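Only one protein chain is missing; all other protein chains are in place.
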Amino acid sequence: MAESLNAKGAPKPAGPYSNATWERPEGRLLFIAGQVGITTDYKPVGDGGIEEQTKQTFRNIRAIVEDAGGTMADIVSLVIYVTDIKDAVAVNKVRGETFDSTYPSSTLLQVSAFMHPSLLVEISAVASIRV
Amino acid sequence: MAESLNAKGAPKPAGPYSNATWERPEGRLLFIAGQVGITTDYKPVGDGGIEEQTKQTFRNIRAIVEDAGGTMADIVSLVIYVTDIKDAVAVNKVRGETFDSTYPSSTLLQVSAFMHPSLLVEISAVASIRV
Partner (left out) sequence: MAESLNAKGAPKPAGPYSNATWERPEGRLLFIAGQVGITTDYKPVGDGGIEEQTKQTFRNIRAIVEDAGGTMADIVSLVIYVTDIKDAVAVNKVRGETFDSTYPSSTLLQVSAFMHPSLLVEISAVASIRV
């Protein structure tokens, strides 16, 4: 499991993430491309709202991490891009349900657009997987 | 050469990139600053359009990777920022010509602005170079 660190001298994380996360000493890094809320047949998921899109995005990240022999607990870094910062509330809710005790470090910000206008969130990740 | 992974459970990459890329077991990571479409004398290149800017951006990335003793095949992660998502078509074309069989993982999104208003694309990269 990734080893996270919340420094006393820095503001506590304001959500389900850690201030910083170590790569494993015995790990190998996996750089995961930005994932979005579509299924393997490229269809939007559920009602296409932010919560459903975020869940599907994490399902895609999970599929990649598990295919690589790891688990969600191996993720050391997330960058979360949304097109409306108000969606951060829903993203945080799903993120809190997706990760157990050890949250990865994370950066969240609002950008202008993704590849398709229906997309509300895109998440890239780095995992440190035991080898 | 970087080892890429396209998981069955996640949407296939919709362009010349991989779902995820491993660092080399015997590699050392090189973090490359965001590069843009200017030459070493800080001049814009060609017609200054997105295709020429993207080509020059990859030339700059290549110069850095090769100076470090690596090749473009050692790149494990790209983050591509554009100011107009419609330019993604041209970026993908150049990216497909730039990389051979193994594509690095990649995230592409539209942001608001770069350091100079004439810039249309900025690309940061991580390489895993054999040591």
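Things to note:
Every chain is named by a letter (A and B) in the order it is written, and numbering of its residues begins at 1.
Keep in mind that, in the parts below, a contact is a pair of C-beta atoms (placed from the backbone, for glycine too) under 8 Å apart; a residue touches a chain by one contact, two chains touch by 3 or more.
For clarity, every value in this text was computed on a predicted model and none was experimentally measured.
When the full complex is taken into account, the listed residue touching the unshown chain is A:Val76, out of A:Val76, A:Val94 or A:Val121. With the whole complex as reference, residues 5, 7-14, 17-23, 25, 29, 76-77, 79, 85, 88, 104-112, 126 of chain A touch the missing chain. One chain is missing from the display, and on chain B it is touched by residues 28-36, 38-40, 42, 59-64, 66-68, 79, 81, 111-115, 122, 124, 131.
Going forward, only the chains that are shown with their structure count from here on.
Between chain A and chain B the centroid-to-centroid distance comes to 21 Å (mean Cα coordinates, whole Å).
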